[in-house]
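Every protein chain except one is present and positioned as in the full complex.
Per-chain residue numbering starts at 1, and chain names A, B and C are given in the order in which the chains are listed.
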Amino acid sequence: MDLTYSPKERAFQAEVRAFLAEALPPDIAAKVAARRELGKAEMDRWHAILNAKGWLAGPWPKAFGGQGWGPVESHIFEEECCRANAPRIVPFGLKMLAPVLMTYGTPAQQAEYLPRILDGRDWWCQGYSEPGAGSDLASLKTRAVRDGDHYVVNGQKTWTTLGQHANRIFCLVRTRTDGKPQEGISFLLVDLDTPGIEMRPIRLIEGGYEVNEVFFTDVRVPVTNLVGQENEGWTIAKFLLGHERTNIAGVGFSLQALEQVKALACRVTRGGKPLIRNPLFAARLAAVEAELEAMRITNLRMLDRAARGGRLTTEPSMLKIKGTVIRQAINDLARRALGPAAAPFPSEDLEANLQIAPEGHARNAASYFNNRKISIYGGSNEIQRNILAKGLNS
Amino acid sequence: MDLTYSPKERAFQAEVRAFLAEALPPDIAAKVAARRELGKAEMDRWHAILNAKGWLAGPWPKAFGGQGWGPVESHIFEEECCRANAPRIVPFGLKMLAPVLMTYGTPAQQAEYLPRILDGRDWWCQGYSEPGAGSDLASLKTRAVRDGDHYVVNGQKTWTTLGQHANRIFCLVRTRTDGKPQEGISFLLVDLDTPGIEMRPIRLIEGGYEVNEVFFTDVRVPVTNLVGQENEGWTIAKFLLGHERTNIAGVGFSLQALEQVKALACRVTRGGKPLIRNPLFAARLAAVEAELEAMRITNLRMLDRAARGGRLTTEPSMLKIKGTVIRQAINDLARRALGPAAAPFPSEDLEANLQIAPEGHARNAASYFNNRKISIYGGSNEIQRNILAKGLNS
Amino acid sequence: MDFSISDDRRMLTDTLRRYLFEQYPVDHRTRVAYAAPFHDPAQWAALAGLGLFHALAPEDRGGIGGTGFDVAVVFEELGRALCPEPVLGQLMAIRLTLAAGGDLEPLLTGETRAAVALDEAEAGWDLDALTTRAADGRLTGRKTVVYGGAGADRLLVAAAGPGLWDVAAGDAEVAGYGMIDGGPAAEVFLDATPASCLIPEARAALEEARDWAALALSAEALGAMEAAFAMLTDYLATRKQFGQPIGTFQALQHRAVDLAIEIEQARSIVILAASAMDTPERAKRVSQAKHLVGRIARQVAEEVIQMHGGIAMTWEYPVSHYAKRLVMIDHQMGDSDWHLERLMGMLEAG
Partner (left out) sequence: MDFSISDDRRMLTDTLRRYLFEQYPVDHRTRVAYAAPFHDPAQWAALAGLGLFHALAPEDRGGIGGTGFDVAVVFEELGRALCPEPVLGQLMAIRLTLAAGGDLEPLLTGETRAAVALDEAEAGWDLDALTTRAADGRLTGRKTVVYGGAGADRLLVAAAGPGLWDVAAGDAEVAGYGMIDGGPAAEVFLDATPASCLIPEARAALEEARDWAALALSAEALGAMEAAFAMLTDYLATRKQFGQPIGTFQALQHRAVDLAIEIEQARSIVILAASAMDTPERAKRVSQAKHLVGRIARQVAEEVIQMHGGIAMTWEYPVSHYAKRLVMIDHQMGDSDWHLERLMGMLEAG
């Protein structure tokens, strides 16, 4: 048993760290550290920097322009990105659609779309969820009816993250209404400029805009935009859900967030002493750190297994649950640590002119509220428990 | 709104307190305080003292030899008994069978049994649970088949508390096997001296004996021992479950136990300081005290409602859950407070000769383990949650 | 022993509840709470007209209530409606003016709106660590996150000592803003600002006023959690997933039941604290309430969001605003841990 990275992995880690130190724009890192929303231009800028280095799509096979990173390299890259406050790579094109196209797409689709993902010409968003069908994908209602060389799409999608920046959307649509609900679903690529599509922002609890509703009214989509076979969408959806789960625990985010809370607790005072010496707060910090260390090891164990070609069964669901609970606990501490200063509604103006919370922490409460989402989306923790319950006695 | 007792209630409280100070034998109180098992002789002695005062059956109507106490007086009496470390009144005859006889019994049954409960000639135990039917009474299997003037009883009961001291048992038995399972149950009184009955002790987790299995083999019970109508036992069982629930929260026990833990935490040291100044332990103590105070008020609110003739709906289940959780949390603190000294298997010998834990605390770990039962018996907390769930949207 | 609510208080409750339900529905609330002035001045005046502030003051000082129970029922209703009006400052000003022997009348009519400035960036909730200084009848310092500070007429300021000072809002630099859960607050900058001393040695008065505020916030949280829980049970009964109402899933049922039990605990501890406001047990009972309610309010907020799922994450669905208020109440007047530490200090006294 050896918990440390191999010399080769350590060398890669050093390379990533050196690259980030040099290439990550400080203005972007500062915004990420303060948990402020990034604009599209900033995200595009960072993607372009990564793409120039060839690391935007590190896990892609070399044949498609990637580096062929395994789970451990991907993990190291993501861990270092978190540590450096690099923006999260927008996953919809790079990590979700791309593997689907590589597995189920035609050579023509691969040749058309993959390069556009890499160079930023296409920003994809996801059209899975519908109102009234949260974690229950089989019940989706958006219809796609064949009409000559086109599908005509009608319906509504929701929770479309960063759709406001996107020019394309991949959707699950219903192409058959008889038979089992799972069997009539197809996977469709849609250009958001097509007439009949309306994207409306959804404002979230803390006041930010990051998700959207998408309305389809008689939207005509060429049948060449179908991925895989008609009515095979359920298979693709399951493939996608099972894919790219090695970072599901969000260990890197949590490690970075915990460091921020520790630094904050050294900075703010309670009863004349640094908060970090307040026994109740210190107890919470030390306890969540132990939990996080345990989960970090669970995550490494899963990576090790995946790297050896082992099949992941219960691990992703366990890590999803524990990972979100721990991250939310750290967000909770970051909010608590501010005491009265957590209360203001954050705004650029307030941060610039009034400086109520210590620098970089004006959005701690907002982040706490926003991150209540992480135990809901991507299959809520309740759904994960249902999945795990099935495996309990096997 | 007035949370204090009325002058009349306060006078009664003072009277109870004075009586206990005078009449409660110190040797018995010391054993209760140390959570050591009482023998039958000690329990009989205390019952006799109470009976002489007329308070053994305080809540019974005066017509049957009681005092006609309402819920508030009963609560005051029980609270003071806990505070004084008086033994708990053994409830099976006094609080469970007696109300059944008063409501469903014939005058002959009332005349025969009630006086014998009061003067201690009869010690009743309860035959409800069966192996394989914990909280699911409707599924019970012990058969009683009519044969002339007798029922012939065959089957097995379990979890019969203090059955080793009893000379009689009241049972739920199946007198009909067709129809709905609830409809074929009867309520039967059985003399434990009847041939064919065997009582076997069940040793509990911490090593004590307080519950038993009772085996019935062709036991002939006179039909005059049937209470209520044949096949009406389910109604009686439900009546009993709904009865005498004003002390379900065990507030008195918890208050007394918390005082003991506080005193212990002032006495033992951790890192050279009294444990009560250890911030983590003190935080647990102060937090559970706040919970207990809240529940004490919930309990008083329920009593007030019952005293005004209001119907109790969700309160008993809520108090059962919260009451057991809080009591178990206090037991947990009493165990923790001892540190290394919690470990020995308690025995009279050890307490007398080695004095490892502070006096009166040698059984803290044993009590903690034993009291895991309180969230299981009398309808487990899971069953209580099911009951409450039904009422959620009404 | 009597847990029934007096007729007077029930009338007050009913009137207030009905008024807020009709005049201050949650969509109106969401409109006004997040944009300057972060509340509705017309409603402020209307609430004063209903006698709301009179209910917070004792009869022998011109009020019609002023007991712990009066304060609790008023704030429970404000919480149920998620009302962002800055009544908390008014309550504290009434208590402090009572302690100073001043004239309550302008506060009771609502003619004067007051805010109480306690906290400072370095001191947090600690009255012993204040750095705002008084010299020659002038105050210098910065008070942070003053609830209701934006738009107040008078500022009652705690300065080092602690002493209590009265400042005309127009004499100070008041930078107003909204809170993340709605409602007005402000930074108050004092730079040799003229002030009159109300209470030179004000520790006891400030602690008392803060205890009243903590009771009020606990009651407000109670009202808010009952409203949020009612939305949850409605949702569980109507929303379907996998073909059945999600309220039929036992795991959710049991968690909902646990919330109901916790809310009952919150109600009881608020009642206990309300009963103790004029007794030597005030500090202990208030801290028990604020500690316990702080913990429970967070649990209710988090669970109500989780059990709803995504919809509760949206600005449009009212549960999100209730959840924010429930969590952020813990940042006012000492959080759950702060009050627990206060209780820990009282343990050895019994």
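Observations on the structure shown:
Methods note: a residue touches a chain if its C-beta (ideal position, glycine included) is under 8 Å from a C-beta of that chain, and two chains touch if they have at least 3 such contacts.
Just so you know, these numbers come straight off a predicted model, no measurement behind them.
When the omitted chain is restored, the residue from A:30, A:52, A:145 or A:297 that touches it is A:297. Considering B:5, B:19, B:215 or B:377, the position touching the chain not shown turns out to be B:377 (whole complex). In the complete complex, the hidden chain is touched by one of B:107, B:148 or B:271, namely B:271. Checked against the hidden chain, the listed residues A:30, A:111, A:145 or A:287 yield one contact partner: A:287. Against the chain not shown here, subunit C presents residues 249-251, 253-254.
Remark: the residues of subunit B touching the chain excluded from display are 129, 132-136, 139, 158-159, 202-207, 268-272, 278, 280-281, 328, 332, 335-336, 338-347, 350, 353-354, 356, 365-366, 368-369, 372-373, 375-377, 380-382, 385.
Within the complete assembly, residues 1-6, 9, 72, 262, 266, 276-277, 279, 282-283, 285-287, 289-291, 293-298, 300-301, 303-305, 314, 318, 321-322, 382, 385-386, 388-389, 392-393 of subunit A touch the chain that is not shown.
Just so it is clear, only the chains that are shown with their structure count from here on.
If you average the Cα atoms of subunit B and of subunit C, the two centres end up 42 Å apart. Centroids built from CA atoms put subunit C at 37 Å from subunit A. As a whole-number value, the distance joining the C-alpha centres of subunit A and subunit B reads 54 Å. The residues of subunit A that reach two or more other chains are 280, listed in rising order.
In subunit C, the positions touching at least two other chains are 340-341.
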